[in-house]
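What you see is the complex with one protein chain gone and the rest in place.
Let's look at chain A:
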Amino acid sequence: MSIFIKYYKSGGLNVAFSNKIWRYNSTSADMAINKGEEEEEFRVLDILKKRQRQQRRVNRRADVQPDRADRMPTDQNWGNVWPGPKTFHPSSVPLPLRQGYVPKGQAPPGKKANAELMKIPNFLHLTPPVIKAQCEAIKQFCTEWPKLLNSEEAIENHYPVEIITSDYCHASPSIRNPLARIVTLRVKLSTLKLDQHARDKFIRLVGERYDPETDLVTITADRCPIRKQNQDYVNYLLTACYHESWNFEEWEREKMEEDMEYYNWDKNPSKRSLVNWYLKTQNQSKELSDEEYSNYDVSQIPNGEEYKVAVSSYMNDGESEGTVEKYGEAVRKLLGLPQKKVVS
């Protein structure tokens, strides 16, 4: 004799279990004996396995918390909500932001699930009150600015030598940048103690590093691998040039008027003829040597200084409308001729 166990329970969980039992029964049961004795329940062939599939489809969605932004009080401290740089997150920013390009008439995509808002760097951690608070916090580490260095002139006067370097900051694991080694030294030539000869020699030594317009000598070094070495080298170059320009070599005496790099009016025939002309107008006839000519004081001659300046600028700065006009004026004044009439 065999026992039939019917195992039914509502709910899908035990379906598999009862199936198993049915299978067991069907294999072990003596079919001949059972025939006709009782109405047998047949198993249902569930080809599509609808029941199991339904069972598998469990809604496991954990209930999502409401946005933090919705519960924020209006008088909160924003610096505590967003303390540091961070990618944009819609649930902690209580602003109705939208970003994206859409055809006319549509609203741009909102802040939720918007990758564009996540891409752009935001400054939500640098709001004005936060910056103020941080500045207050680091104030204790600051030192007072020296009172005597209250103007650009004072700074230039006390610290004539400028050292210019660049620091580079980039988004990569390395903090080194080969360009950071370059050191530039800048100094005004007038701040160096040089006489006429030394100044001339210094300008020749530094060559194109001297800018006559701004009177600045700029020395740049990038040959050493480290900034410190370059800085030492730049200082060495300035020192060496300075001392070298004070040296007077024997061969420098051989410099002739033709070798002059600029027009020196005191050593040129222009002065000689001016002096001769002046002496003649004074009815003096003197034979002067070269030395006396060049040392002759032009300020004795009325309008002589102006003439000197005009001729020098004409020869040094090149012929232009301004210099020629100036020269003409100076000559008229010198010879006592009437001024040029401006035709109006």
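By our rule, a contact is a pair of C-beta atoms (placed from the backbone, for glycine too) under 8 Å apart; a residue touches a chain by one contact, two chains touch by 3 or more; residues count from 1.
Heads up, the rule we're going with is that contacts and distances are computed from a predicted model.
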Name of the absent chain as recorded in UniProt (options "Meiosis expressed gene 1-like protein", "28S ribosomal protein S24, mitochondrial isoform X1", "RBR-type E3 ubiquitin transferase" or "mannose-1-phosphate guanylyltransferase"): "28S ribosomal protein S24, mitochondrial isoform X1"
Candidates A:76, A:134, A:157 or A:177 - the one touching the absent chain: A:177
Options A:113, A:256 or A:343, residue touching the unrepresented chain: A:113
Missing-partner contacts on chain A, residue numbers: 60-62, 64, 85-87, 89-90, 100-101, 109, 112-116, 118-121, 169-175, 177
